[in-house]
Every structure is written in C-alpha cells, then in structure tokens.
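Here the complex is missing one protein chain, while the rest keep their positions.
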Amino acid sequence: MPRSNAWLRRALVFGTTFALVLAACGGSTTPSPTTTVTQGPGDTPAPTEEVDHSGGTIYMLTAAEEFDDIDPQRAYTGEDLAFFGATIMRSLTSFIYDPDAGVANTLQGDLATDTGTASPDATSWSFTLRDGLTWEDGSELTCEDVKYGVSRTFANDVIVNGPTYAVQYLDIPSNPITDENDPKSGFLSAYYGPYDGTGQADFDKAVSCDGKTITFKLNQPVADFNYTVTLGFSPVPDPTGHPDLEDTVEQYTLRPWSNGPYKIDEYTQGNGGHLILVRNDAWDPASDPIRKAYPDVWQVDFGIDAKVMDQRLIASEGDDAFAIQYGSIQPENLSTIFTDPETPNADFAGRATSDFDPFARYYWIDTNKVSNEKHRQAMAVALDRDAIRANLGGDYAGALGDGVIKPNLGDQYAETGMWTDLFGQAVPDTGDPEFAKQLIADSGEPMPALTWDYPQTAVRDQEAAILVASFGLAGITVTPNPIPPGQYYGIVFDDEAAHEFGWAGWGPDWPNASTVIGPLFTDKGGWNLSRVHDEDFVQGVQDALAELNHAAQAKMWQDLNKLAMERVYVIPTTFGLSQTFGGTKVQPLYQWAPYGSWPYAEMYVTP
Amino acid sequence: MINVEEREGSAEPSPERPFLSIENLFVSFNTEDGVVRAIDGVSLSLERGRTLAVVGESGSGKSVTAQAIMGLVRSMGGHVSGEIWLDGQELNGLQPEEVQALRGSEMAMIFQDPMSSLHPFYRVGDQIVEAILAHRKIGKAAARKETLEMLKHVGIPAAERRIDAYPHQLSGGMRQRVMIGMALINSPQLLIADEPTTALDVTVQAQILELISTLKEEFGTTVILITHDLGIVADVADDVAVMYGGRLVEVGQTSTIYEAPEMPYTLGLLSSIPRMDRELPKRLDPIRGNPPSPINLPPGCVFQPRCNYSDRVANGACLSVRPELLPTAPGHLVRCHLPAEERQQISADVRRILAGAQR
Amino acid sequence: MVGRSLRQIVWARLRRDRIAMICLIILILYYLIGIVGPVVGPALGLDPYAFDRKAISNTGGQPVLPNGGISADHPFGVEWGTGRDILSQLLWGLRISLVVATTATLLTVTVGVVIGIVAGYLGGWVDLVIGRFMDLVLAFPFILIVLALSNVLTDRITDLGVPKGNPSRIVYLIVVISAFGWPYLARIVRGQVISLREREFVEAAVAMGSSRRRILFTEILPNLWAPIIVYTTLLLPAYVGFEAALSFLGVGVIPPDTTFGAMLANSVNYFTKVPVYLFIPGSILAILVVAFNLLGDALRDALDPRVTR
Partner (left out) sequence: MAGYIVRRTLGMVVLLVLLTLAVFVLFSLMPADPARLTCGKACSPQIIENNRHRLELDIPPVEQYQRFVSGIFFGRTYLADTKRPLECEAPCLGYSFLRNQEVLDLITKAAPVTFWLAIGGFVTWMTVGLVFGIVAALKRGRWQDRTVMGIALVGYSLPSFFIGLVLYFFVILFLHLLPNPQWKAGMPFKDLGGFVQTMLLPWITIATLNAAFYMRLTRNQVLEVFGEDYVRTARAKGLKERTVVVKHALRAGLTPIVTAAGLDLAYLLGGAIITENIFNLPGLGSLAIGSVIASDLPLISGITLIAATLIIVANLVVDLLYAVVDPRVRVG
C-alpha cells in the first residue's frame, strides 16, 4: 500500500516536520508465517478483563485534509484500510488483532466463515459467507454484492487509486483494444467494469456465486490469494439487489454504504473538517467475531498541524484524552515522550508506541533517466545515510536499510550485502565520496545533473539539504524539488513531470514479498517509480509468483531483492521504527502489525 | 507673557487708546530647526474706520501678525507676547474661550486661498449659517435668510441656487466672495484680509478689492489688508506698514509711502510693481536674493544683505547695529541707518528713473 | 536649487533625530552583514550547508548542548536534526531576504510611480483604464494566486534562462510580490499628481506654455519624491515580512538555502523545546522591521515642513 498521501498532505501548508514510519528492523520481530492458518470465529483473542467498555467517542487527529479514498475498491492507504476495515468495510478475510506481530499477521475469516479453500493447483479459490450479514439499511449482504464490489475494480476509468490484484489475478482476457488512440484501450482487461458493462460475461465466468459461496478463477496459481482478498475485494451493494443503496460511482468515495458496526454520519473535508462515524444498528454482532465496536462514535478531525497535534496529545486535556494520533510523533517531541526507542517516559507509559511498521523507505531512481548503472551505484555510495537517519530521529528512526524487503517478512528477507560487498567494497554509513567519484569515472560518461522529487515537509527539506551536501562531496549536483504532498504521487508517476530520483515509501499488502518486488519493479505491479522494464526481471517475478513452495519462493524473492539493489533500482535508506501515541483515556494502544496501525476494532475509552 | 498686574491695569479701557493698537508684539514658533522669531517686536495702531495695508514678502511676518490678532497663533503652537488692544480690550491675556467668542463677531478674517479655506464637504450656505449660529441665538431659517441676503450683497449671482452649492462648484472669485460674506456676516468691527486676491485671476482681483472697500464704507469696518503687492494698495489703503524679517521697516500714510518712501526695501517693492506701460530699466534692479531665514537673522540691519546702499553707511553700522524704527516726518517712520537726506536723495533718483521709464 | 536645499533641511533634521540615526546605522549594518557575511563567512569557518553530526544527539536528533547547542563553534546554536550552524544560516538567509525585499521594493516603486504619474497626469481614459486594471489586480486574493502559480511560473522563469532552483524561485518571489504591490503606490502617486496638477505653479507653467515633459520633470516629480521615499521605507519591511509569510506557506527558497520566514516557521516546532530557535530569528527580523519603520516615520516628519515637534 502506498504510504498515505493524506498524512503528507498538510505538510506544505505548515511546512513542519513529519516523521516517516518505516519498515521493521533486522530480525527484531517474529517472522510471520505466510502459510494460511485457518481460524474459526471463536479463536479471536478476547479482551483481558470482562468489563463492558462500550460507549464514548474516540477522536482521531490527522493532519490530512481528507481521506484519500473511502471507497472499498479505491482505499489503498494502510491506516485507512485498517480503520475502515474495522468500522464500515468488512472484507472476506482479515487479520487477527494482537500486539504480537506474528499472531497479528495471521489470517482469519471475516465476511467469510474461514480463510477460504483453494483448488489443489491454487488457480481457484472459494469463500463462503457467514449468516446474518447486512447492509446499514438492514438488507442482506449477499454473494452478489461481493462480486459486484470486485467488478468495480475493472472500471479503472473511474475507480482509480485502488489495488488492482483482481485485474492481475482473475482469469479474464486482456483488453483486445490495443490501439493507443482508442480511449477504450485504457481499460486494464477485456472487462470494462459494471458501468460500461463490456465483457461482463468474461467476468461472470471468472467470479461466480453459488448461494453463499463465491468462487474466483485465477489466471495463475496464487498460493496466498486469501490474503489478496483482504484489500480491494470488499462488497458494494449490487444495484439490482439493493435499488435504494445507490452506487454513486465518483461520489461513492464520499459516502460508501456500511456493512460494519459503524456508518458514516458526516463527512466534511478540509481543515477543520470531520468524519463522524456512528453506530450501524443493522450490524449483527453475532455475524462478526472480530469487531468489538466499543465506542459509540468515531470522530476524525482533519487538517490538524502535526506539531499542534503532538502538543494537544501530550497535554491530553478534555476531549484530547480520548484522542489518538493518525500519523506519527514529530522528531522534536520523541525525547519528551520516550526515554529510549523502546520505552516511553513514565507519563506516557501505556499510551505511546514505538514499534516496527510494514513500510520500506527508499529513493527510487528513474532507470531511464539515469540509465548508467555505475551512476546509480555512485549515488547510493555517495549518500550520507547516517545523517539522514539522524535527521529522522537517529535511533528512533530505526536502522539503515539494505533493500526493499524487510526482516519482518521473515524468511523472505536476507541481507543483500548492498553496503558490504555488493559494489565490490564496503560502504560506510556516512557515504564514501571517493568511491562514488571512482564509480563515476568507471562509468565512462559524466554524471548527469540530478533533481530530487519529494513531498515537502520541514524534515524532508532538511533531508534534501543533507542530500545536496553529501552528493556534493562526490561532485554530484542535486537540485531538490519539493512537491505539495497532495500532488506528489500524481506528479512522480507522470513520466514528463518526474525527475531523476525521488522519495517514496512502500509496504507489503500482506506479509509476502510478492506484494513488494512485483509492484515496485514491474509495470504490471503499478508502483514502478524506477521505470524498470527488464524482461528477465519480470520473468523472475512471474516464476516466483508461480512457485507454490514457500521456501523456494522466499529464496527467489531474496535474489530478486538483491538483484534490484545491485542494479540500484532504488536506494534504501532506513528500516525504521515508527512512534505514535494517544490520549490518556484510550485503550489499547499498540501498533497492529498488518497495517502498522492502531488496533481499531478493539479500542475503547476508559472513564 | 503678560503678568497679572498689567492685565488688571489694562482692564479699564483708556480713552486715548486707538481702536486697534499692538504693543511690542513678539511671536515665536518652536520647530525642529530651532526657534522661529516670526514677529520681533511689532507695535502699531489703527484708528477706527481706516484701512491699513501691511506689505511685505512672504515670511516677513505679516500673516502671523494677523493671526496673532485673531488669536489663532496658539492653536498653531506659537508663543505670543506683547499686548493687542482691540476697542479697549486686551486680547492676548484673554482665555481661549473669550477670544473665541470675539472671533467672527468682533473681528473676522479672509484668507488667501478660498478653495482650501472653505470646507470641501459642506455647502457654502451652511458654512455661513454655522458662523451666524456660533455667535447669535437665532433660528436656522432666519440665519439662512440672512446668509442669502449676504450672498446677494457680496455680489453672487443666482444666490438662491449658489447658497446650496459646494465650494468646488464655484469659481475662485465666487468662493472669495463667499469668504467675505462669511467674514462680514456678524458685522465685525475689524476685518483682516490676508492676501485676499493672490489666489485669484487678475481680472477678479480688482472686483474683490472694490467689493471690500465698498463694504467697508457700508459697515464702517476697520480693515487690515495684508499683501505682498504694493500695486493694489494705493487705491484701497489709508496707511501702509511695510514689514521685513518680522519687523516693521517703514510706516506711513499711503500717499507718503508712494511719493516719498525712504527705506530702500520699500523702494525695491515699488520698483518691482508690474505695470503694463513700462519696461524695468536695467540700471536699477529690484530686490535681489531671498528673504532671510527667520531662524538665524543676520546681525545688524536685517535687510542689509540685500541692500544696495549699505556701503554708504559709515563704519558698517548696517552689519553690526540693529537700526531703530524712527520718525522721519510726522506719521512717517523708517528703520534705516542711512542719513535722512541720503535716503530722500536715493528715493528721488529711483523715482525719477521709474518716471523716465514710463515715457 | 529648491530640491537641494530641501534635501539639506531633511538631512539636517534627520541628523538631529537620534532614533532615526540609530535606525539608519542598524539598517546599514544589516545590509553590510547581508552583503559581506556570506563572502567572509567561509573564512571564519561558517558554512550553512555543512551538517555537524557530533553536535546533535543520536536519539531524537536534538542538539547535544543546551539552548539549541550554543557553543564556541556555533554561537547561535545548531539546527535540530542536521546540526547545521544557525548563525551561518541566518547570514545567508538574511542576504536572500534582503535581496528579495529590496529588489521587489525597487521594482514596485518604479512601476507604481511611472503608472501613477501616467494615470494622474494624462487622466481621461488612460486614467480610467489603468484605474480599472489596478482594481482588478487588487481584487485578486494574491496569496492564493502566488501559491497556485508558484510551480508553473517558476518553471517559466527557468525556461527564460534563469538558473534552475533558487535563482528562479527568488526571481519568482520578487516578480510576484511586486506584481501585487505596485497598485497601492500607484494610487498614492496618482492622487498626488492630480492634486499637484491643480496647484498654481503647474497651472502657471502650463500658462507659460512649457511642454508636458518639462512640467512633469521640473514641476511635478520634485514634489513627489517625499511621499515616495516614505512609502518605500514602509514597503521594504512589509516585504521582508511578506517574504517570510510566503515561505511559511511553502513558497520560498528550497533547501539547502533558507530564509527568515522558513526559519521562523520551523522555529515554532521547537517552541517548547528550544525557545532560542524562535527568539533569535524572531528578534532579528523584528529589529530590522522596526528600524525600517522608525526611519520611515522620521523621514516623513523630516520631509513634511508643516509637522513640528
């Protein structure tokens, strides 16, 4: 999932610091099994003590002006997926709520009774819906609704931004129209989605409903498809089944219909705006073993300056006592709230978390604009990663990264040796200007002048300064190009607008490197900021995806990760910790591993 | 400042005192550049019903003298000392309110620029009415009627319409007529006209002066006419007082000043009167240079730096000794070091040259 | 002749005004520092770009020493997170702020005066057109426009051959600030010209049949420069603050360079932690602006003969 644009969005307005949350650190989390643990409804961990936590309002303070997307098929931002998944958008399967990353990364049935059944060759998956599933108007949530929801992903002319695994995996022919001048050629497959309707038959073949059981036919074996359905496969009321629950297409992202314990009461975007969720009376707890639904109301307050947010939560007065941070602590406040990167101060014990999140942070390098591999290596070598880490909070920012696969992906992670021997000699954390100069010399051509795109925040302005200085030592000239955070991805994905390299963050959509290597380095993946068009590499990814033996697959991901680093498709910066905190009267406050988010489904307010 | 005894002493009007008499008047302003002695010991008196012309270049202190009489100097932040007797009443010692009561009723003033002197926001009629109501308890209607009469009187055509006009809608001459009307509306004893014609076209100037003198006859007003232009004085004024550098330098009856001026400065003023019928001869140039800065006046005779004849005075007295204002003939006072005969000689020569130029 | 003597009087008055003199000296100092600082700075070991890892903590990135790391090497402390020298940043930042404010002021004044005179003196439809145009310019919520157009116009400026990055951005700032600033001065000048046009001496000159240009330059201009100078002294500090506001909104110079505005905006992050960050640039800016304003007042008093103390 892309790092939330929303979190970055307000940065320009306030030009203030904004700490990034990064991927987890060397082996410090228990490896998460990607093998499916089938889990019954009962097995979810119950709250420790049996008091009733119901009631109250939990406030979420965010610097964002609005949510990127609330539409089930568009939402793709980690924190958003976690929040809406826990409140209004149930998915076929979802993750367990537990402070322990290993447990939390385990799958369980949600709308589905279990985590699904695969055909032996894993090219067909089926899920059976629970009883008593309803929409907020009380009408029944049917298999058709799930199917309709999935179908919307194919209408990529209007349903944008969301995950596209449905298009990638479902067994539907690719779009016959290839003539670039024909707008229709813009559709990702032969099925143009429910609004256009073209290719509906193909879709119906691929996704079929039999009573409460929905079956997906895939174009390739996908061992962990039941993880895939955790995002982008959530149901939307099928117009034929629910005439009064209209799919308003564009506007649907403002007011999606709920099938969870809450529903949208008010949504005002912008500074001073709110999203207010109130109880959805139609929701039947019996149909939902996962969501505790303690508070009566969730209120998200938009456009709150990050530094103000910190101060308010530190004070934790009035309603702020019931508030949680939708973002992360500013570096300058870390030492106030924590004694060291593991332990909060006494005053903040139990309400501040410093933990690993799923996100890798790196600089993508456009391999077309900087085509010379030696040049890219020189860039990697010249960078003073130590200074950058210090700027992000030093130890609080975690350790330095050596790839895009993080240790908390368990056996799929292996050291790439990027900083030890990958380029022929060890590279110090502070960078090695001389070595960089030598690499440039070896390249046989002069180093091009570079421009670094980044979503502007005060901290990243300082990062830019470090970048300029450390590259300067190696004789590489860099011009920083700050971009309003809200526009950042829109611009850097535009081949004309994007420059040589830039900032980015990425986390796996589920604990499998297939959701890292694929998206980042192949066009099909959709997050290919490095503009890698390498047939062999694509083939490698294909092979890895097709590999059903987990161990073998893991090894293949390791190698691809290493290859990518050797060619310096990206410069990994830090495998980081992320720190965030809440008011004195919200519990439980821990970082939920799957999305590096709060455990929304089991949070409550204390008197 | 006047001390108490003198004020008491001046309480009962002394019969022999003329209608207006100024006794060694001093006016000074504190500016960032130092103390400006605008008026330095002026004394003069004026009989009721006569017209005195105070002549001098700008900065000679003539306007300040007028404003001192009107009691306007204090509101401008100036310091006044000396005595001003108007109709047996000493003004300088009065409380601001008392002077205010006299202003516009006992004594009135006409200013140089009628445009800027009339308030741009109010109708001219209302501005005159305001002047009436400031001093007399009569109804608005009556006041307006009176105003209309006055406007007609000062020769404003279609007064019924003009009474509701705004200043900017009137011509310069009209405005000045309005000013005069406003000044005379409470039939004051003393009328001070400060350069009443300077801002007006030459054609209008004559009319305004004409108007002033006729009205003067009518109302029996005493007039002080302040001007820099000796030319307009002849037909209007009975007496002339020439000022220079905050002092009187020559005082006398109009005829005297014209026929037998003795102060070189007065001669200069006379010869610089523009006339249609003559070229100014090369041989005599009117006053050269600029008036002295009131902050640091030259020692000795204030006029000396510009005087053509100071070298004729023995042992350079002009440079060191301040000359006194001394009588040279009955009712004719002159402030000059030159011996009387010498002065009359020079005066005669100059007037011959002027007369010659006339032919 | 008149001009010189007036200038002498003004200068005499200014010299007698102690406050004005102090302000003048302060301002001269600011400009000297702005010009000389970055030149001699490196010789004194000042470098706004060099980051000093030793000066900042490894846990949290805060300066190791108290008060923002004030020390012998860093008299004003170091930047949180990078350890860059604040003093150096101020020196370099001051230069940029001054360049922007001063150039923008000059540009504004030139445009404003010329257009104001044209409108006021020619009058008629020219005045009408210019007047409406000024209304239009003034009607725009300029901060919004400045933000909205910053990227595209900066690129345009770069296309025009101005070096990429900060040079272009600085030019943009100057242009855009002046573009919205001139109408105010133009209005003032226009008013002055119109009132002057009515004055006797101009009428006289016209009567004497002197040419328009002559009247403009000999009669009107000399009487304009007093209000212009005063306005300028008020405009400059306003622009310093305005530039600060813009960089607070993110339309400023880009790293590694910085300005007062950027430093002020960031300093507020550390309000509770390192008040020094806020205090130093804040007071430096305040002094600058106050000095300008006081000098402006003094000048106005000195130029206005009517005013006496």
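Which chain is which? They are A, B and C, in the order written, and residues in each are numbered from 1.
Following the convention adopted for this analysis, a residue touches a chain if its C-beta (ideal position, glycine included) is under 8 Å from a C-beta of that chain, and two chains touch if they have at least 3 such contacts.
The model shown is predicted, which means the values in this text are computed figures rather than measured ones.
> Quick check: which displayed chains does the absent chain contact?
A, B, C
> Check the options C:49, C:121, C:248 or C:277 and report the residue that touches the missing chain.
Residue touching the chain left out of view: C:248.
> If I consider the whole complex, including the chain that's not displayed, which of A:54, A:174, A:220 or A:251 touches that chain?
Once the missing chain is taken into account, the touching residue is A:251.
> May I ask which residue of A:144, A:157 or A:265 touches the chain that does not appear here?
A:157
> Out of C:56, C:91, C:173 or C:278, point to the residue that touches the absent chain in the complete complex.
C:278
> Using the document's contact rule, name the residues of chain C that touch the chain not shown here.
128, 132, 135-136, 138-145, 147-149, 151-152, 155, 184, 237, 241-242, 244-245, 248-249, 261, 264-265, 268, 271-272, 278, 282, 285-286, 289-290, 293-294, 297, 300, 306-307, 309
> In the complete complex, which positions of chain A touch the hidden chain?
2, 9, 12-14, 65-66, 74, 156-157, 160-162, 164, 180, 182-188, 195, 249-251, 253-254, 268-273, 301, 303-305, 308, 311-312, 315, 317-318, 320, 484-487, 489-491, 493-494, 497, 526-527
> Mind pulling the chain B residues that touch the left-out chain?
So the residues of chain B touching the missing chain come out as 70, 72, 75, 96, 100-105, 108-109, 111, 113, 116-121, 130-131, 134-135, 166, 168-169, 179, 182.
Quick note on the criterion: only the chains that are shown with their structure count from here on.
> Going by C-alpha centres, which chain would you call the most central?
Central chain: C.
> So, what's the distance in Å between the C-alpha centres of chain B and chain A?
Taking the average C-alpha coordinate of chain A and of chain B, the gap between them is 92 Å.
> Taking each chain's centre as the mean of its CA atoms, how far is chain A from chain C in angstrom?
46
> Give, as an integer number of Å, the spacing between the C-alpha centres of chain C and chain B.
Taking the mean C-alpha position of each chain, the two centres sit 50 Å apart.
> So in the complex, the part of chain C that touches chain A is made up of which residues?
Counting only chain C, the residues touching chain A are 49-51, 53, 56-62, 79-82, 84, 164-165, 247-250, 254-256, 262, 265-266, 268-270, 272-273.
> Across the complex, what residues on chain A touch chain C?
12-17, 307, 311, 330-336, 340-341, 386-387, 390-396, 430, 451, 456, 458-459, 461-462, 464-466, 468-469, 472, 479-482, 484
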